[in-house]
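Note that one protein chain is taken out, while the other chains of the complex remain in position.
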Amino acid sequence: MGQWERFLQPYKQAVDELKIKLKGMRAQFEKSNETSPIEFVTGRVKPLASIYDKTLEKGLVFEPSDMLAHELQDIAGVRVMCQFVDDIPTVIELLRQRNDIIVVEERDYITNVKVSGYRSYHMIIEYPVATIHGEKRILAEIQIRTLAMNFWASIEHSLNYKYKGIFPEEIKNRLQSAAEAASRLDEEMSLIREEIQEAQKYFTEYKEA
Amino acid sequence: MGQWERFLQPYKQAVDELKIKLKGMRAQFEKSNETSPIEFVTGRVKPLASIYDKTLEKGLVFEPSDMLAHELQDIAGVRVMCQFVDDIPTVIELLRQRNDIIVVEERDYITNVKVSGYRSYHMIIEYPVATIHGEKRILAEIQIRTLAMNFWASIEHSLNYKYKGIFPEEIKNRLQSAAEAASRLDEEMSLIREEIQEAQKYFTEYKEA
Amino acid sequence: MGQWERFLQPYKQAVDELKIKLKGMRAQFEKSNETSPIEFVTGRVKPLASIYDKTLEKGLVFEPSDMLAHELQDIAGVRVMCQFVDDIPTVIELLRQRNDIIVVEERDYITNVKVSGYRSYHMIIEYPVATIHGEKRILAEIQIRTLAMNFWASIEHSLNYKYKGIFPEEIKNRLQSAAEAASRLDEEMSLIREEIQEAQKYFTEYKEA
Partner (left out) sequence: MGQWERFLQPYKQAVDELKIKLKGMRAQFEKSNETSPIEFVTGRVKPLASIYDKTLEKGLVFEPSDMLAHELQDIAGVRVMCQFVDDIPTVIELLRQRNDIIVVEERDYITNVKVSGYRSYHMIIEYPVATIHGEKRILAEIQIRTLAMNFWASIEHSLNYKYKGIFPEEIKNRLQSAAEAASRLDEEMSLIREEIQEAQKYFTEYKEA
């Protein structure tokens, strides 16, 4: 276990730092009296059991290695939750502009919804961690999603855990219709958001006149 | 401000303690290898601006007093989020059984949905805080709701803040249809939950045979 | 391990609650514009390895049991650090007056310094933890000490870990003279404290005149 602990330590450090950094962005919006596109932020290091499952799936040896670090891009994972779908591009842009992370890859499961109904925006980043043995550049995954996307995904995740991905037809159907309901909710909210912004524009014009 | 800070201090202490206590319940379920009916817990002391608004609304004097402590039952507020609607009665029962809080009142806005579409279960509790000047019994509000209820409520709350409660017809309609979508989502999820439990029962029977 | 985790869970919960409660006392002094007798608070659950060592030492079976819970009174441990020796009786009195803990035993290693040079005040308390399976009353140890006492104790502890309690004569002598220096530091500080308080009294008389 000591070997794994050492291997995972920079990932844990990266998650801690990224959480502090992204939560800080939220605080900065609030201090500037702007509504934050970030609602809240969570993070985790992939549990050993999930790493093991993943190595089986990918035909990799289950031991700490550069190969593993290269193949498993979500050992360090951070999740950003937004209130509105339209907040997501804002968050993506803010992340692209940061100097302390390098975006390596982006996967847009919002435009291209997964067949399961899963929606989310994924960014794979390279992040430098200053360790006591020198700098270590690790890969991390940032997931950006609305509260509704997250709500659905967390339920699918726990069902997945039960059924190992092979859902009974009945449950599959329900999950899908739930995904649609979540998606509809997001759409309606988007429309309200536009109206808020229009209302705000109106008031601003008025004030400046 | 010093006077208000002193008045609010036991409420802040109560929120901190209640958060630790309810988060602890979640951890206990996990350690027992049972799925937790509690998904996550948040808490806050009512901001001074909101206390001020409330005194105006209720025709009270805006100053720290026993009257205020008696009339405003949500100065200390804790919120428990559940994955499924059926987790809510479990949480209510667990709270009723605790020796360290006294349930003073319960309001069921899930059975009796508010006209706005608001759904949530509220408990007003009495909670003893041991301060450096002796024990102080304060009132606190615990809100119990699903993630979908919370999702809708947080959006309604920010719109409320914009429109001061007087929504344009268009937005009112959208909020209501969103409330229905959120509610539908919860219902579908409930059905899936039952199937999971049936599935679990089946597996359990099989194992014991 | 699952069995131990379950056994230790209420202790972890107790440590979390006691830390929040004692840190809260500090905050209350600050809000009241009084200097706090509490400088900072730490806590820990006794690591399994130390529990194991203790069972060997006491001739107990190393397994979760009521016997163990009764014999090992410091499985849950909280430490209160004070700036001045004279703050310690104040903290003791505040703890005795709380309704949410029952003081079971007190050991005064400040009046009765251990031969090693160890100084600290220990209180064994009974503390009720509301768990999901009902109330559980556990034992916990609260240690109260000055920063200087703590400084010395933490160094002795790490040496103890190295030498398993059997110190070479040289080191034993040094530790003892260090203990004396730490003690002298506390005494001198106490004298300054009295002068501060006299000065404060003087100023107060002057103001009231």
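Order of writing sets the chain letters: A, B and C. Residues in each chain are counted from 1.
Rule of thumb we're sticking to: a residue touches a chain if its C-beta (ideal position, glycine included) is under 8 Å from a C-beta of that chain, and two chains touch if they have at least 3 such contacts.
As the structure is a prediction and not an experimental result, all values here were calculated from the model.
Peer 1: Among the chains present, which touch the one that was left out?
Peer 2: A, C
Peer 1: Taking the entire complex into account, which one of C:L48, C:M67, C:I102 or C:I192 touches the absent chain?
Peer 2: Selected residue, touching the omitted chain: C:I192.
Peer 1: Among C:L48, C:M67, C:I102 or C:I171, which one touches the chain that has been omitted from the display?
Peer 2: If we include the chain that is not displayed, C:I171 is the one touching it.
Peer 1: Spell out the interface residues on subunit C facing the chain that's missing from view.
Peer 2: Here the touching residues of subunit C are 35, 83, 147-148, 151, 154-155, 158-159, 162, 168, 170-171, 174-175, 177-178, 181-182, 184-185, 188-189, 191-192, 195-196, 199.
Peer 1: Name, in rising order, the residues on subunit A that touch the hidden chain in the full complex.
Peer 2: Looking at subunit A, the ones touching the missing chain are residues 2, 5-6, 9, 12-13, 16-17, 20-21, 24-25, 27-29, 31-33, 94, 97-100, 128, 130-135.
Here is the rule we go by: only the chains that are shown with their structure count from here on.
Peer 1: Which chain is the middle one, judged by CA centres?
Peer 2: Chain nearest the overall C-alpha centroid, as shown: B.
Peer 1: Could you state the distance in Å from the CA-based centre of subunit A to that of subunit B?
Peer 2: Computed from C-alpha means, the inter-chain centre distance equals 26 Å.
Peer 1: So the centre of each chain is just the mean of its C-alpha atoms; given that, what is the distance between subunit B and subunit C in Å?
Peer 2: Centres of subunit B and subunit C (C-alpha means) sit 36 Å apart.
Peer 1: How many angstrom lie between the CA centroids of subunit A and subunit C, rounded to a whole number?
Peer 2: 42
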